[in-house]
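Here the complex is missing a single protein chain, while all its other protein chains stay put.
Chain naming follows the written order as A, B and C, and within any one chain the residues start at number 1.
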Amino acid sequence: MSRYTAVTDADRAAMLDAIGVSSLEEIFEAQIPAGVRLQGGLDLPDGLPEQDVYAHLLELSKKNTSAEDEITFLGAGMYDHYIPAAIDMLLGRSEFLTPYTPYQPEVSQGGLQVMFEYQTSICELTGLDVSNASVYEGPSAVAAAGYLAKLAAPKRPLYLVSAALHPDSRQTLETLSVGYGTEVVEVPLKDGATDAVALKALLDEHGDQVSAVVFQQPNFLGAIEDVQALSDLAHEQGALSICQADPIALGVLEAPGNQGVDVCVGEGQALGNRLDFGGPSFGFFAATNAHIRRMPGRIAGETTDADGRRGFVLTLQTREQHIRREKATSNICTSQALNALAGVVYLTWLGRDGLVELGELLIQRTHYARQALTAIDGVSALHDQPVVREFAITLPSDVEVGEVIALAQDRGVNPGFDLGRVRDEWNGGLLVALTEQRSRKDIDRLAEVLAESITAARNGERSPLGPSAPKQEVVA
Amino acid sequence: MSRYTAVTDADRAAMLDAIGVSSLEEIFEAQIPAGVRLQGGLDLPDGLPEQDVYAHLLELSKKNTSAEDEITFLGAGMYDHYIPAAIDMLLGRSEFLTPYTPYQPEVSQGGLQVMFEYQTSICELTGLDVSNASVYEGPSAVAAAGYLAKLAAPKRPLYLVSAALHPDSRQTLETLSVGYGTEVVEVPLKDGATDAVALKALLDEHGDQVSAVVFQQPNFLGAIEDVQALSDLAHEQGALSICQADPIALGVLEAPGNQGVDVCVGEGQALGNRLDFGGPSFGFFAATNAHIRRMPGRIAGETTDADGRRGFVLTLQTREQHIRREKATSNICTSQALNALAGVVYLTWLGRDGLVELGELLIQRTHYARQALTAIDGVSALHDQPVVREFAITLPSDVEVGEVIALAQDRGVNPGFDLGRVRDEWNGGLLVALTEQRSRKDIDRLAEVLAESITAARNGERSPLGPSAPKQEVVA
Amino acid sequence: MSAVDETQTIAYDRPPADASSATPMQREHATTIFEKGQPGRRAFEAPALDVPLVDGLIPASARRAEPARLPNVSEPELVRHYVRLSRRNFDLDSGFYPLGSCTMKHNPRLHERVTALSGHARLHPLQDPKRSQGALELMYNLEHALGEVAGLPHVCLQPSAGSHGELAGVLVTRAYHEARGEHRTKVLAPDTAHGTNPATVTMAGYEVVPVKTSPDGGVDVEDLRAKADDQVACLMLTNPNTLGVFDPNIEEIAKIVHGIGATLYYDGANLNAVMGISRPGDMGFDIVHYNLHKSFTQPHGGGGPGSGPIAVSDRIAPYLPVPVIQKLADGTFDLTSTPAQGPGSKSIGKLRGFQGNYGCFVRSYAYICSLGGPGLQDASETAVLNANYLLARLQDLVGDKLPLAFGDKCMHEFVLSGTVMKREVGIRILDLAKRLLDHGYHPPTVYFPLLVDEALLIEPTETETKETLDAFAEAIADIIREAQDDPTIAQNAPYTTPVRRLDEAKAAKRPVLRQPL
Partner (left out) sequence: MSAVDETQTIAYDRPPADASSATPMQREHATTIFEKGQPGRRAFEAPALDVPLVDGLIPASARRAEPARLPNVSEPELVRHYVRLSRRNFDLDSGFYPLGSCTMKHNPRLHERVTALSGHARLHPLQDPKRSQGALELMYNLEHALGEVAGLPHVCLQPSAGSHGELAGVLVTRAYHEARGEHRTKVLAPDTAHGTNPATVTMAGYEVVPVKTSPDGGVDVEDLRAKADDQVACLMLTNPNTLGVFDPNIEEIAKIVHGIGATLYYDGANLNAVMGISRPGDMGFDIVHYNLHKSFTQPHGGGGPGSGPIAVSDRIAPYLPVPVIQKLADGTFDLTSTPAQGPGSKSIGKLRGFQGNYGCFVRSYAYICSLGGPGLQDASETAVLNANYLLARLQDLVGDKLPLAFGDKCMHEFVLSGTVMKREVGIRILDLAKRLLDHGYHPPTVYFPLLVDEALLIEPTETETKETLDAFAEAIADIIREAQDDPTIAQNAPYTTPVRRLDEAKAAKRPVLRQPL
């Protein structure tokens, strides 16, 4: 008996008696072939008291350098936004934390209404007609959008994918489309943004082979894309326009749904979810009404009860695996309900005005940071496109970006993401991200430390820990 | 309008209209004499967004050296026990955190039943008949016990108080008894424990002037008192026996109620409450049936509802200020319900066996520590009485205890409390406390660091921060 | 159990004739944790014994013969028991809680977060001041802010709640008089005073002399003059008082009290009416207590913890409790129990253990940082606006049955009298209160202040919306309308709560104060 179980010796005796066996072993013997019984138990240590486990996990946490331990400008898909305390409280409530999927709507109205409100806020954010109740996370959402395009046009075995789509999204799409045999063709960039001319050429070349054009807003390098133009080109060839978007940026940027996008997806972490070393967060998934019956995952809908009261249920379930099995539009079952709750609470916390104010603040501080860093001797902008909260610079060619990052971290500042880890052509590139938690003071400190670290690297100083993570996620 | 208020301009206009005034100012003018209106508002800074307040409070917290930042053996009334995570969750639930005193029992059964269960566990712990639902904290509980003795014997204007009662309890009793004119006479110690012979002499001398004998178990120096003997002496002269007890120690020590104690009180912090730099915690207060109508504060009792269901209410309220006003047994109103909840949950978490196991573990580790420290050259036991979880040693006379403590803290270990801060006769004394969070490894480290620090002090090394807090709470 | 503050609701139905509709909570027999579990079950596992076992360390005579009969439950049993109990409570986060005199304002969760930071939560009270500078700085800043709000320079944070602050206040008054060789015997308090005031006076060894209330709801100045003699040590007032009335003669009252050399004490329970609008110090008060758990939003915890700091004028300062926080020349902070001069130099001594309820200080300090000066003023202004609006709505809807007891406006709260309703409709304030429970509201304070028959003391606070106030007023009107048809409905209410009306007399007659084992 552990602290989480409650069968005393007396209980066990009474229970075995009621079952009609003399030992638990009898029950196992009766069912499990001797040949596959494990002898001698698991080769794992004994259990520990709660406080010893706490001490161990605290020790492990102290071996990590978190956003609370350094001034960080690391983004590239996940961002260190402030999470309002109300979210911790609400997500910690047993009533939200411990139930499962609302299979019994009469006792799940809380969770179901939250899904309904979440869907509403995602529709508002993206400007699209219908949202599901969440998918796993950003890149998975992009792959799910690709699968929707495949269902919509089974005879079109190509995706045209912007070179500035998040590398994780790109790779996830590739990994998952192998199974059903759709291939990815890359659309090159021009000064940091997707090259519309090259896209048109590719569309002319592959025409009716293309099920979807996939890009990101703002793109991986922080640049704002001309979403309308990209969508129009896709539609000219009967392909879908799929956009991965930063939900925070959508506070100030035109809703993709108003710019011809058919499916808008994205990483929801920035909306009230922790960094958590990459998860759990949630992926949002919204589309036009045309695709409502191709949507993956749970969707909550409004209805009434036996007395005529307003209520909510999971609906359009004939799309789903538990009903349609091999004909389902997706295999997703458990998704990210709790993280989506954080998302809708965060958006409600920001509110109509706050979401815009946050975006405007980020635009200004990001511009200030961009100026401050490109003013450093030898540092230049990697591109000149307008940006919202993230931008790319190029460091002097005589220093290793990994070295500079490590030296800056030794000085208490994490300057951003080494773009060379993703593409050789981006060697020397540094991707810098802002959140409202990075003040002007922090930005000034960043500029100071970055300049210092570049000089230090030139002078042969090396971080005791060695250079920051070397190239390893190279796509091209 | 702040983020915590909701009256928009439109709301305000409609509300003023309904009230029948044209401005809020009108309402104030109509009621507040011009001469006492504050002109120009408060001279305080503007408000801050949530995340700025968080950043400020985080910064302040980092200026403190907490029990998470050093290996601490500081006790002397509050102890760094592990608090089970379930307590954080339960105390964080809105249903426990945000209501007030259960004036409407029909919608307060949760809180009322918790009080009833709390009272039960305190009665079990102390071996007494009746417990209230909490008082402010330990020393206040001692003063409250003193007031009960005063009510019981108005004509007896003396308390005989052990010199080993916690100095805060002693001083609080003195401060509060000035009002009703009872005086404190000290009972000296013999080898660290209350001197029964001296007590008898004092009782013989003051006889029917003494309303109560007040002592602590284990006492301030960690020593186990002969509670039965002290109680018997008190009773011989018709005085009450009042005992302040460490609830953790009561897991292994005889219940004061079984040793003649009339009123047993104590500091509840050790039962699942944070250190919080000294509060909020709770004081427990239990007595024999004879004093039931002299008890201070809230008491929950069992009853039935209109349909015959079992239920709970606040009871015996004719003792209380809101009914009896100047004739009340105490002025206490708001007490420490939430902290008492932590207390009963903690005791339930430990359980019947766990409370004993915890006490036994502390006895063993404390003995080990006592051996290890007194083995240090020049260090001796301040007394040889049996102890449970705290003991006193004397450091070599050629070093300042404050210096040694500071040097040890610079080395990451807080060795305990400087007894010289309390009594000149205890100069050179160090009070060392254990909890289950201090392992053998920690104790070995303490012995090592203490020896090192004594030597360092001898060699004239000084802490950059200067000596630990100098004498300032001297009682005698 | 949650307030219905939506516009559109399904028509309210008659209560059930019988118990056939008992909810799951009503069906559940209340069972204490002591009646659950089984021997051998446990939620706690002790750390391993890592030192050599030594027997006989404790003399047998001192050892416990019988273990305390605590429950034996697994962690899941423990969690489920208390989570389920919690759901039998009404709480501020899920419903309107206009409990007069208690200032049930929103409790921001930010405060729980910052209080839980280990630098605050795991800081030992006896930690060397040099290593607890953050805590001392916080307390120093809080003292300053509170002093500014009260208009009195010297603050002591130590008292644990309002009544504790009152006791501190009366004891420093005593010390002040004694130091001047005066042995006064009486303390004045109006008949509207909260019970803690007279109770405190007795504990401090004084005799209480009640002062009458005038028709305008303030202190009867003539009665005060008559009773103000040289044996009076202090007058305890709350302003606005428990009727929600700001005393029109406060300046005159202060003159009279100071004229006889007595101190004027301010019970700060109603401070939420006047932050940034009028300061007790400017009114002439010598001593003020604050209820951090009211005006400064410390969560009420089902009846505490609270915190009741006091602020005093220069002449009282030397008598303040110790320890006191000092800001040193080098900008660092110290904590001393033996200040050479100034606050605490002639201290009455310690009032409790350590430095007070620091956890509450962290919350209230965070609150003050969040609102700032303008925000605190906005809070009080809005509290007064909400109260007057709700008063207007109620007078408009049911003024004939529930008239305002005094005056025609109010500050942050107001008292209605239920005598007319009792006579004409046949239900008491208690019935109205119990019926409100079925509507999902926590009732206002009832039968207090004692001065008013069938008193209903309503304090909405500034954090509620107009929508909520409107719905609440409608609910009261509904109940009175319903009672006009059939008073027995309210007389037998509530119907939907976890338990129905409870027999308090029975509880007091044969007290069962613990689980029998």
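Methods note: a contact is a pair of C-beta atoms (placed from the backbone, for glycine too) under 8 Å apart; a residue touches a chain by one contact, two chains touch by 3 or more.
Keep in mind that this is a model prediction, so the values were computed, not measured.
Of the listed residues B:Leu38, B:Ala67 or B:Ala86, the one in contact with the hidden chain in the full complex is B:Ala86. Summary of contacts with the chain left out: across A:Pro139, A:Gly192 or A:Gly222, the touching residue is A:Pro139. Only one residue from A:His291, A:Arg365 or A:His383 touches the chain missing from this view: A:Arg365.
Across the interface with the omitted chain, chain C contributes residues 1-2, 4, 6, 8-10, 12-17, 19-29, 31, 35-36, 38, 74-77, 79-80, 83-84, 87, 93-95, 106, 108-109, 438-440, 463-465, 467, 495-496.
Not every partner is drawn; the one left out touches chain B at residues 1, 3-6, 8-11, 47-52, 84-86, 88-89, 94, 307-309.
Throughout what follows, only the chains that are shown with their structure count from here on.
With centres set at the average Cα position, the gap from chain A to chain C is 46 Å. Taking the mean of the C-alpha atoms as each chain's centre, chain B and chain C sit 21 Å apart.
Counting partner chains per residue, chain A shows two or more touched chains at residues 50-51, 84-85, 89, 94. Among all residues of chain C, those that touch two or more other chains are 37, 39, 41-47, 73, 75, 83, 108, 110, 112-113.
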